[in-house]
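Quick one: structure below, then a few questions.
Rest of the complex left out; these chains stay put.
Letters are used for the chains, namely A, B and C, taken in the order the chains are written, and counting of residues starts over at 1 for each.
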C-alpha cells in the first residue's frame, strides 16, 4: 500500500497524518509538496491533512483547492482510488468539488477544540469497515469552520445513499443533521472534520481513530 | 548649551530621550544625533530593550546549574533534557498592545515568543498563556477577554503549535492594564542551538520574512510608557500578525538551520531591525553596514527612521557565512517569503546605514550597548501585614455554600470557555493539557517516552501583601506543580509585570519579588534561564498588583509514570502531605467570604517545600500513588473539589484536632499535596513518610458522589460541576 | 486600474456571522435590525488600461478562486 500526504503552505497536521499512516502500514507515506503536478508512481492512497492552508484566508481550503497538485489528486479520485481529507483537508476537498456542500463558520463563531463523541453511521465502506454501524467513538476536533451546510436535496441524497459516515453525538458546530464526515457517490473520497490521526495512541487522544486507517490500509 | 542636528528641536529630542540620556548620546557621537540616530538611541535605551531599571536586580537571579546550556542573554533559555536533546523556552509580555487591540495584541504576542524560540533552532512544541484581566463586572472586561482569547487561539492554532495550558485571574487591579504573558517551549538537538553571537566581519546580513511597513513604530518605547486616558488616541499603527507567514517562517528557518549556512540569527522583535542588528553586532563584536534601500518594503517612500523602528511582525535577520546566501535564497523562495541581502558585517565597530545613497546613521556600537543607561532607582520595602489565622475569624454559617462560593469564584472557576478555543492536540504529542486533571501540562518528546512538563504560576495577591513571600511562592508553586505530575523540575522563565518603577514602593515590589524568587530558585535548584520585564503597567496612577509570572519546565523520564488527579476509586485512602496551620491571610476564602484582601500570605518554608516535594515525586516514581494534586488557591477544599469533579468519585474527609474547620479546609499553607492511595499501599507510604520525616496525614476515604466533611457537610459532584462551569459562560454572556 | 468585487452568500445559504451580527446589534438596543448578511469586499490593483478586457479577467478570477459558486454570488465594479 503506497500512501501520499499532500503538504500545502500552512498545513500543520501533515506530520500527524504521516505518523498514523506509518503506524498502520509500517511504511512512511510520501510527503508531496503542493507545487508538484504528479503523485509518486503507484500511489494507492492520498491524504489531505489538517491545518490552515494559506492561513484559512479568503475561504478555508480555497487557495489550496487551486494549487498545482490538485489536478493529480482529482485524477487519482476519478480513477476510483481512495482519498481522505481531514479538517482542512475536508474543506479543500469541498472547494475542489470532490465532495458536496460547504463548511461554514461554527455556529458559536468560536474555534472549538474538544474530544467529540461521534456515531459511526455506515460501517460498510472502505473507510469505516473497521467499525460497526452505530458504534460510538471519541475523536478530537479542532476547527473554526466545520459547520456543514448543503441544500436539503443534497442532504437527503447523502443520507439516502449511506454517504454520511459519521455524525456528532452532540453537535459542536451547528452542522446540518449533525454531519461530521461524508463520502462521494462512488465511495472512494471521504472528508471529515474530526481528526482520526490524533486518536491512534491510548495516552494521546485515545485509539478510536486507528480503525479508520486500518479499514483503509489494512493493519501492518 | 544643548546642540541639535538640523531639523531637530528640543521637543523632538524630548520625545525620544530624557535630557541626560540625550547629552550622553551627543557625547558618544561627538556631535548631535540626527533623527534616525535619535530613534535608534531611544529604542535601544528604552526600558523594554535596555532593562535600565531592572538590570541591577535581575543580576540576583541564580542562572546556572548542571542542566543549564544557555541562561539569560539570548533569545530564550536552553536546558539539557538528556539523550543529546535540549529544551528551549521563554515567556514574554504583550500587555499594552493587548489592551489597545486585544485580538492583534495577543496574537502578535504569541508570534513574538514563538520567534524567540525557533530563532534558536528549536521546533516549537507547546504554548502557554498567563492572563490577568480586570474585575468581571468592569465594562471593558468581556470584550478584552473575548479579543485576547480569540487572538491567542487564532495565532497558535494556525501555526500548529498546541496551546496546552496557562492561568487566568480577574481582579480590579488590572482594570486599566491587563496582562497577556505568553510562553513558548521548543526542542532541539543540544549541539544544534543557534545564537545571536557568532558573527564575524565580512559576512552578509540577510533579511527574511514579511515586508517592512509602518507598523507599531515606537511600540518599544510605548511599551515603556505609562497609560493615561488619551492613550487611545496616541497609539501608533497597530501591528497585525500573520500566522500563515509565521508558519512558513518556522519551516523555512528550520530548513536553513539544518544546513551549515548560519553565523548568527536574531528575530526582529521590539524595535525590529534596530535591536536585532545591534544585538548581533554587539555579541559578535563586529560593525554593520546596511543599505536600507534593499529592505523589502510594504509601503511607498518609507523613511530610514521608519524602517529602523518599524515593528512589522514575522521578520528575521540572519548573518550568514560568506558564499552561503544562495542556500538561504532557495529555501525562502520555495516558501514564498521575502528574502534580501541588506548589508554586511564590518570591522569598523560602527553601525552605518545608507538610504537613497546617503549615509543616514553612523553610531559606534560598543557605547550604544555598554553606555546604555542603568538606574539604581530608589526603592522602599513593603510593610509586612500581620498573619490571619483561622481562630481570628468566625466560621462560615454554611460550609456547603462557602465551598460552592469558592468554586464559582473567578479565579477558581473552570476556564473551559477559554481553552476550548485553543488547539491543544495538534502535533499529536500532548499527554496532558488544560482539559486534563494534572497540575502541569505534559508534552511528549516526539518519538520518545520522555515528557516535558510545563506550568505557569504566580499569586499576585500574595505579592501585593508581601513581595518577598509572594516571589518565593510563585517559584515554589511552579516547582510543586511540576513535582505533582511526577516531573523533575529543571528551570524557569519569568515575566516580571509591575507598575511605574519611578515610584519607590513599586520599585520596592520589584526588588523584593526578585529577592524572594532568587532565594526559592537557589534552594530548589531551579535556575532562571530566560524572562522578560514589563514595567509601567499603570493607568492614571493606579498600578497593577505586582505580578512576577513564572514559567516552569520539568522532565518526566518515563511517561508511563506520569501523575494526575483523575484516577480515584471508591476505597482509596486520602492523605495530605505537609502540615496545615490554617493560614487565611490574602487567601481566596478571605476575599470571597469575608470580602477582605489583607493579611500576610502563607509563609513559604523552602526546605520543607523541597523535602515534601522530593518525597512525593519519589513515591510517584515507585507507583504507590494513584492521584496527586497540589494544594494552593482555596486550600484543601478546592483541591478536594477538583479531584472529586475530575474523577467522578466522591471524597469523604474527616477533620480531627483543634484547628478550626475553616482553617483546615480553606487555609492556603504551602508545601502541601493531596494524595489518593490504594488501600494496599497505605501502610507502606506512611512508613516511608515517617522515615523521611515528612508529615503525612490520613484525612479520609474516597467513595460516593459527593464531597463530604465529617459526615455533615455534603456537596454533590453535580452541584460542584454546575457552579464551577458557570462563571465563564455567564461572564461572556453565553450561558445556556 | 482598480477592480472592486463584492462577494455575497446566495439567498438561503446559512450565514452564521450575519446571524450573530444581527443578534449582537439587537442586544445593543438596535431593535430596527431585522436581519444582517455578511459578505466580502475585495479590491484589486491591476496593471493595464483596457477596462473591458480587465473586467473579463476579473470575472475569471472570481470563477476560479474569489467566489465559491456553490454558495456565493459576486459582482464587479471597475474604477
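The working rule: contacts are C-beta pairs under 8 Å (C-beta built on N, C-alpha and C of every residue); 3 or more make two chains touch, one makes a residue touch a chain.
Just so it is clear, the structure is predicted and the values come from calculations on it, not from any experiment.
Student: Since only one instance of every chain type is displayed, give the whole complex's chain counts in label form.
Tutor: A x1, B x1, C x2
Simple rule for what comes next: only the chains that are shown with their structure count from here on.
Student: Nearest whole angstrom, what separates the Cα centre of subunit A from the Cα centre of subunit B?
Tutor: Averaging C-alpha atoms per chain gives centres 36 Å apart.
Student: Which whole number of Å gives the spacing of the CA centres of subunit B and subunit C?
Tutor: Distance between chain centres: 41 Å.
Student: Please report how many Å separate the Cα centroid of subunit A from that of subunit C, as a whole number.
Tutor: Measuring from centre to centre gives 29 Å for this pair.
Student: Residues of subunit B touching 2+ other chains?
Tutor: none
Student: Touching two or more other chains, which residues of subunit C qualify?
Tutor: Subunit C, residues with two or more chain partners: not present.
Student: Hey, which residues of subunit B end up touching subunit A in the complex?
Tutor: The contact residues of subunit B facing subunit A are 150, 153-154, 157-160, 242-245, 247-248, 335-336, 419-431, 435, 444, 559, 734.
Student: Residues of subunit A touching subunit B in their complex?
Tutor: My answer: residues 9-10, 12-13, 15-16, 19, 50-52, 54-57, 108, 110-115, 140, 142, 144, 195, 197-198, 200-201, 203-205.
Student: What residues of subunit A sit close enough to touch subunit C in their complex?
Tutor: So the residues of subunit A in touch with subunit C come to 58-59, 62-63, 66, 95, 97, 101-102, 104-107, 109, 147, 149, 151, 174, 176.
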